[in-house]
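With one protein chain removed, the remaining protein chains of the complex are shown where they sit.
== chain A ==
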Amino acid sequence: MLKFIFMNILLIAFVKEWWFIQISLFLMCFIFSCFMGHDFSVSGLGLSLGSDHLGFILIMLSMWIMALVICASQSIKKTNNSPSGFLVVNLLLLLALLLTFSATDYLLFYISFESSLIPTLILILGWGYQPERIQAGVYMLFYTLFASLPLLVSLLSFYSLGGSLTMGLVPCAESSNFITFMWYFCTIFAFVVKLPMYLVHLWLPKAHVEAPVAGSMILAGVLLKLGGYGLIRVLFLFPEVNKMFSWFWVSVSILGGVIVSFMCLRQVDIKSLIAYSSVAHMGLVLSGLVVFGWWGQTGAVVIMVGHGLCSSGLFCLANMVYERLGSRSLLVNKGLLNFMPSLGLWWFLLSIGNMAAPPTINLLGEISLILSVVSWSKLSMFGIGLLSFFSAAYTLYMYSMSQHGLFFNSLFSCCSGKVSEYLVLMLHWLPLNVLIVKTAMILPSF
């Protein structure tokens, strides 16, 4: 595992050449999949690092998305907007993510979980382009920090209870009294805010909208999955309390997802629409995780991978349109099929991926999650039905509003589509649609 950490750190020495970093990140994905991608329970153990199947899936996702982030941020290189500083920040963020997903020690996991916030903040503040980004950075930082300091306390309590914080060696909190409930709440609140769940989701639309394309892609693609990954790692430590309180998380996430889907239909900013759709998807993920079934856990991981690719691709598309037309508003970005039909293909393919159409892995994940939550309680079908329906509704709204109809009269001429952009979008779309034939690659073997 250390070979990839060192490769990441040493890449920082080569940030003067953009192409080198770009190629090396794809190379890193390839080498990682060759070295760690076989049937194993855990591999690369040493120095509190190790990659089991779940960690393998998410490390692959983070390296892949980071490579695509560098490809999609060519405008920073072209306008010479501190490109080497940008690459350094992205590589540090990738380092934090690699450490988080490969940590076999809860404290290392916590420290890298928190440290992934700093490069993200620097990305938003340094390369974002609107004055509202200050407030967005503050919201993201303080929401996550406020929720995760109790997590540190709870991890230290586990240490004093069990004498070790190694994953798998930490004793479960078997009782179900009030103190254990507070302990449970402190532990999972950090991940619930990170996911995010509906009532604590306010940081997400702000951060996603104000971030540059790199920040949006990495936020939607990987950082939200930190919450899901953390929940998978800590939820089983509180079996009794979780069974008592899972009804609350299921209800908030599903009904919250429905409410957020309604809000999506009212958005005029494309990035805001995609950001709110992330909340709806992650709501389904959270509900699948807390019902403690095998289908729910695997469906959650599959949706995390699929959503990471799909949302990241949609943010990439929104940025391509923004670079040309100078606005994120749906009033201006409409009728794009008239003069960017090839990009319209990618809008269509990624939009249908967003609404879980076959053969995307989103379909597999959504079916697994629906089955698991319905197996827990058939009454959840009301909420899930509304959630799936409105997820299709707002995706159709976004696609037809941005592509169909007449284009905005006051547009000036722009480039209709570059091959490098089609490559980035294809690299988002290909894993999303092709992984369904070998789902053993993304179904974690618990």
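Assume a residue touches a chain if its C-beta (ideal position, glycine included) is under 8 Å from a C-beta of that chain, and two chains touch if they have at least 3 such contacts; residues count from 1.
Quick note on the criterion: contacts and distances are computed from a predicted model.
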Record-based protein name (UniProt) of the chain missing from this complex, from "Large ribosomal subunit protein uL3m", "NADH dehydrogenase [ubiquinone] 1 beta subcomplex subunit 4", "Ribosome biogenesis protein NSA2 homolog" or "Pyrroline-5-carboxylate reductase": "NADH dehydrogenase [ubiquinone] 1 beta subcomplex subunit 4"
Listed residues A:81, A:164, A:180 or A:327, member touching the removed chain: A:327
Contact partner of the left-out chain, one of A:147, A:259 or A:349: A:259
Chain A residues that touch the omitted chain in the full complex: 132, 199, 247-248, 250-252, 255-256, 259, 268-269, 293, 323-327, 329, 331-332, 375-380, 382-383, 408-415
